[in-house]
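To keep things clear, I will list the structure first and then write my remarks on it.
In this view, the complex is presented without one of its protein chains, the others remaining in place.
Should a chain be cited, it is by its letter among A, B and C, assigned in written order, with residues numbered from 1 in that chain.
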Amino acid sequence: MQTQTQQAIHTEAKSLLERFMHIRSRSEEICAPLQPEDYVVQPVVDVSPPKWHLGHTTWFFEEFVLDGNLPGYKRYNEQFAYVFNSYYETVGKRILRTNRGNLTRPSVEEVYRYRSWVYEHMERYLQEEEIGEEMQQIVELGLQHEQQHQELLIYDIKYILGNNPLLPAYAPRPETAAATPAAAPEPLRMLPIEEGVYEIGWQHPNRFCFDNELGRHKVYLQAYSIANRLVTNREYLEFMEAGGYGYFRHWLSEAWEWVKQEKIAAPYHWHKVEGAWHRYTMHGLEPLNLDEPVTHISFYEADAFAKWKGLRLPTEQEWEVACLRLSPEPPATANFQESRLYEPAVRATANLQFWGDAWEWTASAYRPYPYFSEAEGAVGEYNGKFMINQMVLRGGSCATPRDHIRATYRNFFNPHLRWMYSGIRLAQHI
Amino acid sequence: MQTQTQQAIHTEAKSLLERFMHIRSRSEEICAPLQPEDYVVQPVVDVSPPKWHLGHTTWFFEEFVLDGNLPGYKRYNEQFAYVFNSYYETVGKRILRTNRGNLTRPSVEEVYRYRSWVYEHMERYLQEEEIGEEMQQIVELGLQHEQQHQELLIYDIKYILGNNPLLPAYAPRPETAAATPAAAPEPLRMLPIEEGVYEIGWQHPNRFCFDNELGRHKVYLQAYSIANRLVTNREYLEFMEAGGYGYFRHWLSEAWEWVKQEKIAAPYHWHKVEGAWHRYTMHGLEPLNLDEPVTHISFYEADAFAKWKGLRLPTEQEWEVACLRLSPEPPATANFQESRLYEPAVRATANLQFWGDAWEWTASAYRPYPYFSEAEGAVGEYNGKFMINQMVLRGGSCATPRDHIRATYRNFFNPHLRWMYSGIRLAQHI
Amino acid sequence: MQTQTQQAIHTEAKSLLERFMHIRSRSEEICAPLQPEDYVVQPVVDVSPPKWHLGHTTWFFEEFVLDGNLPGYKRYNEQFAYVFNSYYETVGKRILRTNRGNLTRPSVEEVYRYRSWVYEHMERYLQEEEIGEEMQQIVELGLQHEQQHQELLIYDIKYILGNNPLLPAYAPRPETAAATPAAAPEPLRMLPIEEGVYEIGWQHPNRFCFDNELGRHKVYLQAYSIANRLVTNREYLEFMEAGGYGYFRHWLSEAWEWVKQEKIAAPYHWHKVEGAWHRYTMHGLEPLNLDEPVTHISFYEADAFAKWKGLRLPTEQEWEVACLRLSPEPPATANFQESRLYEPAVRATANLQFWGDAWEWTASAYRPYPYFSEAEGAVGEYNGKFMINQMVLRGGSCATPRDHIRATYRNFFNPHLRWMYSGIRLAQHI
Partner (left out) sequence: MQTQTQQAIHTEAKSLLERFMHIRSRSEEICAPLQPEDYVVQPVVDVSPPKWHLGHTTWFFEEFVLDGNLPGYKRYNEQFAYVFNSYYETVGKRILRTNRGNLTRPSVEEVYRYRSWVYEHMERYLQEEEIGEEMQQIVELGLQHEQQHQELLIYDIKYILGNNPLLPAYAPRPETAAATPAAAPEPLRMLPIEEGVYEIGWQHPNRFCFDNELGRHKVYLQAYSIANRLVTNREYLEFMEAGGYGYFRHWLSEAWEWVKQEKIAAPYHWHKVEGAWHRYTMHGLEPLNLDEPVTHISFYEADAFAKWKGLRLPTEQEWEVACLRLSPEPPATANFQESRLYEPAVRATANLQFWGDAWEWTASAYRPYPYFSEAEGAVGEYNGKFMINQMVLRGGSCATPRDHIRATYRNFFNPHLRWMYSGIRLAQHI
């Protein structure tokens, strides 16, 4: 039986304020290179306008923290609840997701004023008020939520710019990234894990996790082995050149419909320029680096690639057990958001790439763990309601803040999506 | 490591012929009450015209058995491969699924002539030829395949007639069904199963199963309890009357969109007539029998109902372990296709309803078992390619032949579908 | 000023009965070669199932004549009003047009019983009752309406069978049609008409016409010339071989979108078989006869062809004036429904083809004449409400009954449609 409190945390209010300041300013730093026009559009339904992300994460603090808790707090603009609510049915009408990209007002400037307004009041609230554990948890949830939106911001900015025929760069490649190893990554090796009963799920009752990681429980794993690194562009190109996109037997039935319907023939953001494969990166159009991990692929493609290789994707349980066994903590060379590279990097020596670079599609559908239950109220709408027709991804990406990820972290996307940094790790039974 | 052969069977050719004759004539018996017009249409994409089912199951034997194996065999009509192939990409062009209901030729009469032609040649083949084990397996697969289409035939006939504003009956209620118990079903009780390591999957190497049941493997189950019967119309009506379809918190996010978009407010085939709920049955429009199991519901509805009850659906592993523990064989009162009732029945005493009546939605997404691998060639396209965005159902229904079902049998449907006989069994952790 | 009564007719009741018997049996004769399955389907929204046509034309007499006028008349089935109403909003709910092809009941047999029932009661009504002028007009309208549906029946049957990969023939080519002239049609000549004021519209107040032909009025025509015959398959093929479908400048903007979207590259019912153009006819697949008029083309194609030729389509006013001047009555060789050919024929000597063979697209949008007004009640829903986004066609086709057509008759279709017998006559200003 499970008796864990849901998001038990013992962070001091002061350090909460520091975290608040740090994380909030990080969102703004991500947007700094944008021009006002870049903040506005929604080229496909899965992408949100950057100014919407900035407003929505702000609204979270106004709605769930300030309103009703900070004495005398007055909302910046009553209508913003309508404009910036994303999907919380509990808290009133929300704007249709497909209409987000048509709203030119509030302007970018006004969204920043909104952020300042909420920032100032949060500062007062976190400094002056007696904050109970429950409110601390909600503030922490708001920060984790903002970190998730930072990651989406990066995907969405890349989509918005990469969808433009002018292919403008977001920013120059950071100088530190020049230190990228020139050497090719190690050959693919399969690392064995023995069969047996393992425990899965979050185990630190007093540290933050999302509700979907709770319900620590036992699983039985058959013996398996798992790759020592992510699949590279070179390996993926072999699949392409072997006609992988043209032969139905590699593909799930609905994946094959998707390939034909959408005329899919390469990862997203790849362009063939004068006979040579390039990919659009946050630093502009670049020749494909064959040693980098492949990214911007759907589950369909990851699954087809693995089948073509005679292997498969790991389940999320296999992934978690292997990660905790082989690479329990991120190595120093792990490539997270903090590198400002915003692209997967060539594998550094001894980095098994369980952490950062690209989210790893698993073979597992996103379904509740045993003992899973949703919280009451709007925060309970966080995860559970998405547990259908999505696949689990693990390990974080080059757009994930380092302090946001855990070995038990369960990310999820629909199997056809690929605008995010997604990649492939192979597995097999032994 | 797994070394099972995929569909090992040791049936004698002679009994195969008997089975062939029996199963084939059963398909025709199902269609006997139809008028020629009823054989033709496809009111929604998931429904196929009855004459297509009759032709497609026949084409299977022509394509995979007779052609190339029976010396001198000549196809009945070369174009039928095109008309009656369903989804086997391996064997050439196929007609678009959405166009099936527009084909008035071959006529029903000609489809029956096609069936006779293939019947006669199969009779010769099964009597005269030396049939190796592989071909025996393929014939067996063809028969199992035909039984699956019998089940679909029944769903589709019910949809075609029930979609007609005249609501014509398929056939009168069979007299034997009058023996239905007048007494209300037992109260809902939750039967406990202790935690531990269990084995899952097909274990009889020399008896038929589908490839998706293979790969017998260990799982760890947390302690749980499972209901002693299916949810009844009475219980489901309570959910409806409590506003279940109108309150978003019971529903998965995409389920809620579906409810609003499709204006879902009751199980499929339910009609409110002068203030009273009725349901269309194969015997015409009838007042709702509150004691019968609820059916024609989507996974979305099953999941929402369970949440509203404070319970959940069992996983497929929990279902299989509980079935083998509590009701390892179908009881004499189990309600299968052979009852000709074609509707779920009020629970008979001591019948836990694991078998027949209605397929039970589980909490499990349809994904491959460990060690799963697809066969080579077209028969390998049978199951694996559908293992995405579908949910597993267990236990068979009132449209399933009794000799077709097993405790390990994995059926699957998209979570929004409900034209089949689907129902709910509840579970919880303890 | 216009004071015409709308559909003034002075037919005797007795001859009405004869016409009734003749026209009704003609509809049944058209359907005689069908198999029951052919009566049911609706492969595209514009096609209706043949049994729907048979029921709908019958319902017209029940709804507008028998019910309330024949003492003691009892409807055959109250629900048929719902099933067989097409678009008369005035008289209650109607089944969605897109769902017509999913209704297998009432069966074909029952529809024929319905026809017999209404036939018997109409016989009694027309023999025994005192029928006022207004009711005579409504019966006449019902017969004209049935003739229109006969024409649609022929299009729809051709579509249903021609859409089937087996391409079954409707019936063998009639022997009389063997008399088709072997000689090629005359060269295209342009016949001049001088400029001036002309009168347009129906002028016989005591003979039947549709309301859209009324409002006889003056028009001024600039001098023009008009072709002496329809465009042939040979001429149309020249357009195709000159790349006509591939060069945007021939096409209206939305036509060009349609060509690309729908991948249009030939008239409907054309098939290229082993390098040679064939067309599906009511007599099966036949090599293209280059001397026959081109048919099954959209307004878009007619307009593009004319532009490519450096000419244009005539306006409906030009067409009517030219017809009355050059061919005021159908010649004996005119190819109407009565020929049972159901395909346009090679032009006979001296037949200018203003009558029969193929409806001729005009350059005129379908808009009301001056003084047009709709009748009160449901019969007023006949024409006026369709006067938007449609183009006028003139002259009748090989599917039109000879006694149904007039020089002033205004047919109309959306510009993209082409399942009907539509053709091209060229014109130009001089």
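Basically, contacts are C-beta pairs under 8 Å (C-beta built on N, C-alpha and C of every residue); 3 or more make two chains touch, one makes a residue touch a chain.
Just so you know, these numbers come straight off a predicted model, no measurement behind them.
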For the chain that does not appear here, which of the shown chains does it touch in the whole complex? A, C
Determine which one of C:Ile264, C:Ala363 or C:Met420 touches the chain that has been left out. C:Ala363
In the complete assembly, which of A:Ser15, A:Gln79, A:Gln203 or A:Thr349 touches the absent chain? A:Gln79
Residue, one of C:Gln79, C:Asn99, C:Ser116 or C:Gln222, that touches the chain absent here: C:Gln222
For the chain that got dropped from the picture, name the residues of chain A it touches. 35-43, 51, 79, 82-83, 95, 99, 101-109, 160-161, 163-166, 168
Where chain C meets the chain that is not shown, the residues are 1-2, 87, 89-90, 195, 197, 217-220, 222, 248-249, 251-256, 299-300, 312, 363-365, 367-368, 370-371, 380-381, 385-389, 415, 429-430
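Keep this in mind: only the chains that are shown with their structure count from here on.
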Chains touching both chain A and chain B: none
Find me the chain with the mean Cα position closest to the mean of all the protein Cα atoms on display. B
Return the distance between the CA-based centres of chain A and chain B, expressed in whole Å. 38
Between the Cα centroids of chain B and chain C the separation in whole angstrom comes to 47
How many angstrom lie between the CA centroids of chain A and chain C, rounded to a whole number? 60
Two-or-more-chain contact residues of chain C, please, as numbers and ranges. none
